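Worksheet: one structure, shown below.
Omission of a single protein chain aside, the complex is shown with its protein chains in their original locations.
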Amino acid sequence: MLAQQLINGVLLGASYALFALGFTLMFGVLRVINLTYGFYFSAGAFAALFLTRDAGLGIWAALPLAAVTAGLIAVALDWLLLAPLRRKRAPELASLMVTLGGVLALYSAATAILGPDIRRLPPGLVDGTVFELAGLRVATPQLFILVASFVLVGALVWLLNFTRLGLAIRAMAENPDAAGLMGIDTGRTAALVSFVAGCLAGAGGVLIGLNFNAIHPYMGESMMLRGFVVVIVGGLGDIRGALIAGLALGVVEVLTAGYVDSGLKEAVAFAILVAVLWTRPSGLFGRPALRRA
Amino acid sequence: MTTLLRTLALTLHYAGLFAVDRVDLNVQPGSVHALIGPNGAGKTTLFNLISGLVAPTEGTVLFRGLDVTSLPADRRTALGLARTFQTSRIFGAMTVLENVLTGLQPRCFAGLIATVLRTPAFYREERALVARARDTLHMVGLSARADLPAATLPHGEQRLLEIARAIAPEPALLLLDEPAAGMNPAETAALANLVRRIRDLGTSVLLVEHDMGFVMDISDAVTVLNFGRCIFQGTPAAARQAPEVMEAYLGQKVAARLAARAPRMTV
Partner (left out) sequence: MPEWLDDFLWTYQNLVHALGINGLLALSMYVVLAVGQLSLGQAAFMGLGAYSSVLLTLKLDLPFLAVLPLSCVAPVLFALAIGVPTLRLSGVYLAIATIGLGEVLRAVYLNVDWLGGALGLSGIPGRAESWMIFGLLGVAILALWAVGRSAIGRAMAAIREDETAAQVMGINLARYRLGALLASAVLAGLAGALGAHSSSFIGPNEYGFEPAVTILSFALLGGIGTPLGPVVGAWILTLLPEVLRGFSDLRLVFNGVIIVLAVLFLPEGLLALRMRRHAA
């Protein structure tokens, strides 16, 4: 029983980690809390819905296409909302506010156009087989998310550490002005980071839509709370921290639901967030990020 | 008379470098004390340590005989420490008068309730503050600008406003970070007079400045920093003769000349 709960928790946590990955990447490099992030997630899920249901594509073709769609939306929104503020060197809260307004407009426009109801992906997209190993049960879509999270984290770490683009991104995360002086095109790098983050969110939306089989315009918003908990506990901008914190959060939620009360899952998650803010505001694995003088 | 400001082995270790390395500084009351040294010697960092914006790795700051090393900047201001910044940081959206009134925060005692209820005591304090602010503006020669938005002032006047804002509460010690930067000779001469008047009114001055004529003209004592270390402490006349000071400056000039001659590095 406990072993099954732990497995379920890890599988749930993998989806949280997947969701938080791009969010923490954006903060780490661009130094903005980009709240339109949740919308890329919804957009990815809807793109997959239209591609599979209306265009008749299989999931393997739909997944990358949906991810790229979300990535392009992310680039467009970054250019429209955040690039002007970066040029003006506006304070970080201005960027936060602009994405807040943007995401409210996007969610409510999407709801007005698509309707608020919950959609389902066409049946039979993925094999619904449930694996059983030593009495532990794992469904295929869950396994899919777990594998995808690790593959995407691996790809991200590789991109950041072993490519020229990764070098530019890390330079910009360290010091945007110096990166600019060294000939790095910061505008282009920002667009690429947005694209990568948007792709991650879009892929997350497809996979999680697949797992819970529920797609609606506000699905990204309802993930945001988990996203916040994961990035704060893992440390803002810390990719490895986000992966660990995501898995841990999944386990905590499943255990809370199993042994305490399923209605308190969110409350426990939030209590952890507040506890971390009181004790280790830089995240469990991070350096102190106290206000600079 | 006890030393007004004293640092004991003050050290800041930053990214593997000693930005400030075991500095012992003594500023006497009633003096103008200059802190000089080549670029990157750690002068502004030392100011940040003294005013409490940066915490030292090691060492102690004593101000008016009190150990203030662990006090935040706002508490040090309340004890009578004031400063200006290298690039002026006036409140651009406020008027000139409001900037000086904000500098008078250590003299504001009206509580929230008295403020909301507009008690006679509140008005009395507010009137006294405005009068004091106007006096200070008069002293630096900005009376005519009192009601203009501060951001509209020309550069030289913004620097004077920053000084006015800092001296309004009559601090015991004023830290000036390159006050003459960007000023023409006439403005610099007026500034020298202002600094002397500030000292004569009972505020000691510790200043960082590159204009050597200005420094030699107004200082009672000089401390020279190089690579975060204090390499000389004495009178301006002695500083002029000291070989280690010559070396620190000459070394930099030679290096600058060499750099100017070398082809520009491209990255």
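When the chains are written out, they are named A and B in that same order, and each has its own residue count from 1.
By definition in this document, contacts are C-beta pairs under 8 Å (C-beta built on N, C-alpha and C of every residue); 3 or more make two chains touch, one makes a residue touch a chain.
This one's a predicted model, so the numbers in the text were calculated from it and none came from an experiment.
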item: Contact with the hidden chain (one of A:I7, A:A20 or A:M224); value: A:M224
item: Touching residues (missing chain, whole complex) on chain A; value: 33, 35, 81, 84-85, 90-94, 96-98, 100-109, 112, 221-222, 224-225, 228-229, 232, 236, 261-267, 269-270, 273-274, 277-278, 281, 289-291, 293
item: Residue numbers in chain B that touch the chain omitted from display; value: 51, 53, 72-75, 77-78, 82-83, 85, 89-95, 97-98, 101-106, 108, 110, 112, 115-116, 118, 122-123, 126-127, 129-130, 165, 169
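Here is the rule we go by: only the chains that are shown with their structure count from here on.
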item: Gap in Å, rounded to a whole number, between the CA centres of chain B and chain A; value: 47
